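A single protein chain has been omitted from the complex, and every remaining protein chain is retained in its original position.
Up next, chain A:
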Amino acid sequence: MLELLDYAFMQRALLAALLIGVAAPAVGIFLVQRRQALMGDGIGHVALTGVALGFLLQTNPVWMAVLVSSLGAIAMELLRSSGRARGDIALAMLFYGGMAGGVMIINLAPGGSTANLTSYLWGSITTVSPQDITAICVLSAFVLCVALGLRRQLFAVCQDEEFARVTGLPVRALNLLLAVTAAATVTVAMRVVGLLLVSALMVIPVVTAQAVTRGFKATLILSMAVGVLVSISGTVTSYHADVPPGATIVLIALGVFAVVSLLALPLARHRARRSAQPSPATENALAAQP
């Protein structure tokens, strides 16, 4: 089992998987809270244009993807907050534009063809280069600092935006920061999970965790644990069974979700019964009334 750590490419793949497993749910929880679970997918499609642009300009595709997907995420956020376009339609436009832009640009690149994009679309454990690992470490550090350091502020903004504005929080800046952080997460994850499945790691661990949790902090912690569990086990399985890592990680995540949801059913029933009973504080307060 541990002999896979002898290979340098596997060390890089596992480190990348670990960082993705922690970072993706930490950002995804805010998107799920705001019912924007598909935003990661939109960013993933836009990132494809960035990857292709990286090939065309002969620069590192990861950094170009960060740049282009950040711009896409900012555009999405501005459209959402201005209320000028319906959220789902703005998202759909970015899906199509990002995908078409990527395919068009890669074919303009010297010697480029759609085949260059395949490892970015579906992820691969053998292609994580040492330069990629540097980018992945720097970006995950940024993502974790924002998502954990500002979690109360981002929670307030995603939970009740109008109230957050009245508390004097810089709501617009926080929204844009969250959009850029989501874009960074997508590019961190794309090498291993692939752009088309990136969003699964931002959403499924969160949805799995909230089947058993009662609060935001507990959901955040548990979803990061689930994220690490599925991304590491998926990468290891991918190595042993010689199957694509992205698909393996996502299928394991869905399996964990199904098992946890089934196990949580009796718990949910128990809680429903408990919360149906009146709270003692209400009773006392009533008794104290003249």
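We take it that contacts are C-beta pairs under 8 Å (C-beta built on N, C-alpha and C of every residue); 3 or more make two chains touch, one makes a residue touch a chain; residues count from 1.
Basically, contacts and distances are computed from a predicted model.
The chain not displayed here is annotated in its UniProt record as "Zinc transport system ATP-binding protein", chosen from "Zinc transport system ATP-binding protein", "ABC-type dipeptide transporter", "NADH-quinone oxidoreductase subunit J" or "Alpha-D-ribose 1-methylphosphonate 5-phosphate C-P lyase".
Only one of the listed residues, A:7, A:122 or A:216, touches the absent chain: A:216.
When you scan A:49, A:153 or A:235 for touch with the missing chain, the hit is A:153.
Touching residues on chain A toward the chain that is not drawn are 29, 32-35, 37, 149-150, 152-153, 155-156, 158-160, 162-170, 206, 210, 213-217, 219, 271, 275, 279-282, 284-286, 289.
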